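Okay, here's the structure, questions in a sec.
One protein chain omitted, others in place.
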Amino acid sequence: MSVYEKLKALDITLTAPAAPVAAYVMYVQTGNLVFISGHIAKNADGSINAGQLGKNITTEQGAAAARSVAVALIGTIQEAAGGDLNRVKRIVKLMGLVNSTPDYTDQHLVINGASALLGEVFGDAGKHARSAFGVAQVPLGACVEIDLIIELA
Amino acid sequence: MSVYEKLKALDITLTAPAAPVAAYVMYVQTGNLVFISGHIAKNADGSINAGQLGKNITTEQGAAAARSVAVALIGTIQEAAGGDLNRVKRIVKLMGLVNSTPDYTDQHLVINGASALLGEVFGDAGKHARSAFGVAQVPLGACVEIDLIIELA
Partner (left out) sequence: MSVYEKLKALDITLTAPAAPVAAYVMYVQTGNLVFISGHIAKNADGSINAGQLGKNITTEQGAAAARSVAVALIGTIQEAAGGDLNRVKRIVKLMGLVNSTPDYTDQHLVINGASALLGEVFGDAGKHARSAFGVAQVPLGACVEIDLIIELA
């Protein structure tokens, strides 16, 4: 299946990148690499998906939030790729930040929600290097923030 | 205005990079990309600008600290560019770390102090991808730490 067939099979509709909440841009391309800004978790209505793992967000909820962030990232990738996701050669590196209490230690399971979706959608090209960890907070209190480095063909 | 005219108009004097506080170097170039080490916030006298957002540093103070870190980063960029800031093709990616209590959520406003200055000085070349988030602590207790990836022409 092509990337677009996979998205359809997963019933995922891409959206245009949200406007940055501050003085930066959502992605920058240099050579074949695209550096994508941190995307924070949002609810279906566009509001911030706020909360902290270990406090008021479960691992399952966190993984679902990470998956939704990955959907938003794919929307940004599509724009960076000039509208054609088939130009994605590789998801290179993912940095996954989990809004965590000092004793929550399942950040890897939370960020798997994003990693798994990238694998489902992009296949081998979606297999990425990754760092996941717990942060003290995320802008606007979002429960998850993820950024990416990708390679375009 | 050129980069140097803008710096003059902003009354900014660049300084040479500080010596690293540990076993590393302040930047490494690979191809056209330069990876710049995390720079921590300092006061005008060179002492560490220590403190934590949500505890004893206000958002306004944090943004001013982030701006001063950006000034230091531009000094390092100048050295990395062999003394000529006109060789900067793009500020590619900024990672902004805000020393935060578990309930402070305006990291984006703090790091805007750095992002805005880079935009003012470098214009379109200063528009960067960004991830900003709250960390539990920063070396020496500094309130802000920022690193960069830039592209040289």
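A and B are the chain letters, set down in written order, and residue numbers restart from 1 in every chain.
Rule of thumb we're sticking to: a residue touches a chain if its C-beta (ideal position, glycine included) is under 8 Å from a C-beta of that chain, and two chains touch if they have at least 3 such contacts.
Bear in mind the structure is a predicted one, so any value in this text is a computation, not a measurement.
**Q** Which candidate, B:52, B:68 or B:112, sits in contact with the chain we can't see?
**A** Selected residue, touching the omitted chain: B:52.
**Q** Hey, which chain A residues sit against the chain that's not shown?
**A** Residues in contact with the chain left out: 31-33, 90, 92-94, 100-109, 111-112, 115-116, 119, 127-136, 149, 151.
**Q** Which parts of chain B face the unshown chain closely enough to count as touching?
**A** The missing chain touches chain B at positions 20-28, 30-31, 35-38, 52, 95, 97, 101-102, 135-141, 145, 147.
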